[in-house]
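The complex is shown incomplete by one protein chain, all other protein chains being positioned as in the whole.
Residue numbering begins at 1 within each chain, and the chains themselves are lettered A, B and C in the order written.
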Amino acid sequence: MDFEFSPEEKKFKQEVHQFFQSEPELCAGFMEEWHGGEGFGPKTWALLRKLGEKHWLTPTWPKKYGGLDLPYVYYCIIQEEMSYWIGLYACIGTAMAGPVILKCGTEEQKDFYLPRIARGEIEFCLGYSEPQAGSDLANLQLRAEDKGDYYLLNGQKTFNTRCHFAQYHWLAARTSSEGPKYRGISLFIVDLKTPGISITPLMTFSGERTNDVFYDDVKVPKSSLVGEPGMGFYYIMEALAYERVTPVGAYQRLFEQLLEYIKESGKGSDPVIRQKIAQLAIELEVCKLFTLNVVSAQSKGIIPVYEANAAKIFITETEQRLANTVVNIFGLRGQLQRDSKWNVLNGMFEFIYRQSLTELIMRGTSEILRNVIAQRGLGLKRR
Amino acid sequence: MDFEFSPEEKKFKQEVHQFFQSEPELCAGFMEEWHGGEGFGPKTWALLRKLGEKHWLTPTWPKKYGGLDLPYVYYCIIQEEMSYWIGLYACIGTAMAGPVILKCGTEEQKDFYLPRIARGEIEFCLGYSEPQAGSDLANLQLRAEDKGDYYLLNGQKTFNTRCHFAQYHWLAARTSSEGPKYRGISLFIVDLKTPGISITPLMTFSGERTNDVFYDDVKVPKSSLVGEPGMGFYYIMEALAYERVTPVGAYQRLFEQLLEYIKESGKGSDPVIRQKIAQLAIELEVCKLFTLNVVSAQSKGIIPVYEANAAKIFITETEQRLANTVVNIFGLRGQLQRDSKWNVLNGMFEFIYRQSLTELIMRGTSEILRNVIAQRGLGLKRR
Amino acid sequence: MNLDLSEEQEMLKKTARDFLEQECPRSLVREMEQGEKGYSPELWRKMAELGWMGLVFPEEYSGMSGNFVDLIILLGEMGRALVPGPFIPTVVSSGLPIFHHGTEEQKGNFLPEIASGELIMTLALTEPSTRFDESGTEAKAQHQFTNYSISGTKLFVPYAYVADWIICVARAEEGITLFLVPAKSPGINLTVLKTIASDKQFEVVFDDVKVPTANVLGKVGDGWKIIKQIEEWSALAWCGYEVGSLQRVLEMTVSYANERIQFERPIGSFQVIQHKCADMLMDIDGARFLTYQAAWKVSQGLAASMEISMAKAWTGEASRRVCLSGHQIHAGIGLFTDYDMELYFRRAKAMELAFGEGDFHREIIAQQLGL
Partner (left out) sequence: MNLDLSEEQEMLKKTARDFLEQECPRSLVREMEQGEKGYSPELWRKMAELGWMGLVFPEEYSGMSGNFVDLIILLGEMGRALVPGPFIPTVVSSGLPIFHHGTEEQKGNFLPEIASGELIMTLALTEPSTRFDESGTEAKAQHQFTNYSISGTKLFVPYAYVADWIICVARAEEGITLFLVPAKSPGINLTVLKTIASDKQFEVVFDDVKVPTANVLGKVGDGWKIIKQIEEWSALAWCGYEVGSLQRVLEMTVSYANERIQFERPIGSFQVIQHKCADMLMDIDGARFLTYQAAWKVSQGLAASMEISMAKAWTGEASRRVCLSGHQIHAGIGLFTDYDMELYFRRAKAMELAFGEGDFHREIIAQQLGL
C-alpha cells in the first residue's frame, strides 16, 4: 500500500507542473478559449503542440507513434496537471480514438493518424449520440450502407461537441439492422470536410457550443472503417474503458482559490462556513481517492468498471454541490458572472454551477452509471 | 383559505387538551406501557375507557353506535392531542376496522362490535402481513376454506403487532386462488381466543413486541366474514383511506422539550446547532402542513391518496432525521437509553432513533409510497 | 381549516394563467434577457390593465383591495411563466411600504401611478458587503437645509435602468432612513451587473444626490423597521413566484419523462425517475404550503416573521433540488438554450439568493424560537 507517487513519478509530476507554470499566457489563452465555449482555438492548438513536442499527450504510446513507452501512471500525472492548470485533461484523439486505432486499426490508419494525434495537430469528435439514442446508445440510427467501393452515410447526430473544430468524426453508424441492435453498429473515421456533412451549432446554457451533425448522402472510403464491421459497440465500450479516470486537479485548484478567499474575506471565522468548507474538503479528498483507486487498478491492467463509474458519479455530483455551496457562501455576489463587476473569484463558481450540469450528464448519466454499479459491481439481479 | 381552526374547533381542542393535562398519571402510565413495548396494559385500557366515555374515540360515528356525529376535523383534533400527550393516536378498532364495519358490516356486526369499540373496551389487530406478503400484500397465502357451515383457516401471519392484547384479528385471508391474486382475498373478524390460533412474540430492536400468528385448522363461523367474499383487498385499501392522517403532535411536543433543553444547556449559542434546530423547525412545520392538507381534503370528503402518502413519507423520514440530529447534538450522552444514568431528556431521542425505523416501514415503505405518488399523483407511466 | 383557494382566487389564477400563456411565451423571456430594459412595456401595460399592479392596494388608490394571498396566487402564475420585469420591486418592495408608511401625499402621488402601470420603482438597499442586516447600510445621507445629500454604493438594485423612482436606504445622522429618489437625479450612476438569471440588477452609485426632506419615507432614523418589513414581504413574494416556477418544472419534467423513450420504454416508467419526481412533488408541496401559510398570516395581520423565513429557506433549497432533478431527467436536451428547463434553473438560484438564502433565514428562525 502506498498513497503517494514514487520518487521518479514525483519528479516527473514536478516537471509537468513547472512546464505549465512557465506558460501562463498559453494557459490563460487556453482557458479563455475553452471556457468561452467555442473550444479549441489558436492558443489551444499552440499549447497542444508544445505538449506534443514533449510527447506528453501520449506518454504511454510506443515511441514509433510519438509516445514515450511510459507506464500508465505517467499519463495520469499529466492528466492531473492539465486538469489543475487548464481544466481540460484529455483530447478525444489521445484518449479514445487513438487507443482504439492503436489496438484495432490498420497499419495505414496507425501511420496516418497516430503521429499527428501525438504531435497535437489533430482532434477527433465523438459521433455517438442521436436524438433517439442518448443513454440507449445501441438504438442509434445513422445508417452506413456498404456500396461496394464506399460507404454511404445518412442520418443525424446530436450533442457532438467538438465537431466544429475537430478534423475528424469518430462516428458510430448502423451497418446492419439484423440481430440485436448493438451488434449492427460499426465505427468510422470521417473527415469532417467530406461533402454532405453539415454542422449546426447548439448552445448549452453554460455557453458551451456543441453541434447537430447531419449526414446527407455522404460517401466515405472503405478504409474509413475501424476494425471489424458490426463491432463498433464493443470498440466504443473499450474506448470508454481507456477514459475512465476523472482527474480532480481542477477542483483542487478551485478549492485552493476558495480557501484563500475565505481567509482573506474574514468569512473563515463563521462556524457555519467552517463546517461547509471542511465538508467540501472531505468530499474533494474522497474524489481524489476514488480517482487514485481507478489509477491504481488501471496501472495493473485491471479495468475497474464499477470503480470508475463510482468516481464519475461522485466527482460530478461533488462538483455540483461544491459550486452550489460556494455560490451561497458568496451570497448575492455569488450570482455574478465572469464578466460582471463585483463578481467573486472571477465568477468561476457561478460558471461551474451551470457547467456542472453538463458534467453530470456527459459520459453517462448518474442514473445509468448507478445501474452499472449495482448490476456489475454488486451483482444485483436484472429481473 | 384558513390555516387555523374555527373558534368552536379551537374550543374543542382546548377541551381535549385540558382533559389530557388533567390525567397526568394515566398519560404517564400509558406511555410506560406503550413505549415499554408490550402495548396496551391496564393504564391504557383505563385511559381508552375514559376517552370512550366522552365518545372521543369515535367522534364522527353516529350517536347510536357511540359517536357524536361530529365533522371529521374533530376526529383529527383528538388525534393531534392524543399524539401530543401520549404518542399513540389511533386504535385499529376505531380507525380501520370500525369504519369498514360501519360501511360494509351486517347489522349484527355493527351492533356487536361498534359500541364496544366506541367505549374503548376492545381492540383489533391487523392481520395482513405474511412472510411472503409484505409490500406485495396481494400475495398473501393464509387460506380460508368455505366448509359450508364455517370457514377453515390455515396459514401464518407475521408482524401482527397488537395480537397479544387485542381481542380480535382483522384478518385478510385467501378464499379463492382463481383470477388475479388480489381478487381472491376476503376479510374476517376472528376472535383471537378461537382454538387453533397460536401467537408467538417477535421483538423489534426498539423493544416493541409484535407477533407471528399461526392458524392451524381454525374454524370460524360464517358470520365472521366482513362484506362480500373476494372483496377483502378493496376493504383493506378503503380502511387505509380512513387512516391516512399522520398526526405530528408527538413530534411537536418532543421539539418543545428539545428546545427547552437547548436553551438551558447553553448549546443554543452555537451557530451550527442554531442552524440545525431551525432546520428541524422548518421540517416539522412542513410535516404539520402536510397533515393539515390531508385533513383539509378529507374534511371535504376527498380521498387524498398522494397527499397522504407524501405526508407519511415526509413525516417518518423527518422523524428519523430529527432523532439523528438530536442524538448527535447531545454528543456521547446521546447514545444513552431511557433507563440509563446521565441520559438526556430521558433518552427519548435515542429511543426514537431506533423506533423511527419501524415507522418508516409500517403502513407502506417509503419506496412503495413513492411509486404511488409518481403513478397516481403525477401520472407517470407504469411501462 | 381550509387550504383551498376561494372562487375569486381560482378565477384570478385562471385568468392570470390564460393571459400569460398567451402574452408571455418563453421566447419573450429570452428576448428580455438580451435587451437593455429587461421587461416588455407592452406586457407591463396589459398587466396593469388587468389591475395586477394595484392588486394589493385599496380602491381609493385605484387598487383592487386584494390581500397577500391574492398576491401570492398572482405571483405564482407570473413565476410559472417566468414573467420578467420590475413587478416585485415596484409593487412589493416599494408600493407596499409607501402604502403602510407613506404620508397621505406620498400615497396619493405614488400608489395610483403604480396601480396604473405608469410608475416603475425599485429598492436600493444592499451594499458591497451584501449584508442584510442594519450594519450593511453605510450609505450616508447628510441633512443640508431643506435637502438631504445621499452618497454611497448600492448593489443588486433590480431594474434600476427602467425605474422612475428609487427607494434608497441611507444612514442619516438620526439613523437608517428611507428616501424616495427620482431615478434620473444628477449624481446617480448605473452599471448593469451580469447575473446568472440575466435579470437586470444594477450597481447604483449615489454621488451627492440631493432630495428634498419631504421625500423621506417613514420617520427619519427609524427606517430599519420598514426595511425589515420590506425584506419579509419581498422574500415571501419571491417564494410565491418560485412556487409557480417549480410547479411548471415538475409538469415539464413529468411530461418529458412520459414521452421520452429509451430502452423501448418511457423513461418515466423507470422507478428511479418516478421517485425523483415524487420527491420533487413533496419539495414543491412543502414550499407551497409554507408560502401560503405565511401569506395567509400576513393577510390576517398576524406576526409571520418565522413563517416567512421558513418559507424562504425551504423554497430556496427545494428549488435547487427540484431544478436539479428536472435537469437530470431531461438530461442532454435540458442543457440547450432553446429548451425552457435552464431558464428555471438559473432563475431559481437568483431567487434563492434574493433577500436571504437558507442559513440567513435559519438564523432568524433560531432567534424567533428564542435561541
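Here is the rule we go by: contacts are C-beta pairs under 8 Å (C-beta built on N, C-alpha and C of every residue); 3 or more make two chains touch, one makes a residue touch a chain.
Just so it is clear, the structure is predicted and the values come from calculations on it, not from any experiment.
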Touching the hidden chain, out of A:Cys125, A:Val295, A:Leu322 or A:Ile352, is A:Val295
Taking the entire complex into account, which one of B:Pro99, B:Gly184, B:Gly334 or B:Gly377 touches the absent chain?
-> B:Gly334
Touching residues (missing chain, whole complex) on chain A = 1-6, 9, 73, 259, 262-263, 268-269, 271, 274-275, 277-279, 281-282, 285-286, 289-290, 292-293, 295-296, 299, 306-307, 310, 313-314, 367, 370-371, 373-375, 377-383
Footprint left on chain B by the chain that the document does not show = 129, 132, 134-136, 139, 158-159, 202-206, 272, 320, 324, 327-328, 331-343, 350, 353-354, 357-358, 360-361, 365-367, 370
Where chain C meets the chain that is not shown, the residues are 270-272, 275
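One rule holds for everything that comes next: only the chains that are shown with their structure count from here on.
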For this structure, which two chains have more C-beta pairs in contact than any other pair?
-> B-C
When the C-alpha atoms of chain A and chain B are each averaged to a single point, how far apart are the two points in Å?
-> 53
Would you mind pulling out the distance in Å between where the CA atoms of chain B average out and where those of chain C do?
-> 42
Among the residues of chain B, pick out those that touch two or more other chains and give their numbers.
-> 271, 275
Mind pulling the chain C residues that touch 2 or more other chains?
-> 273, 359
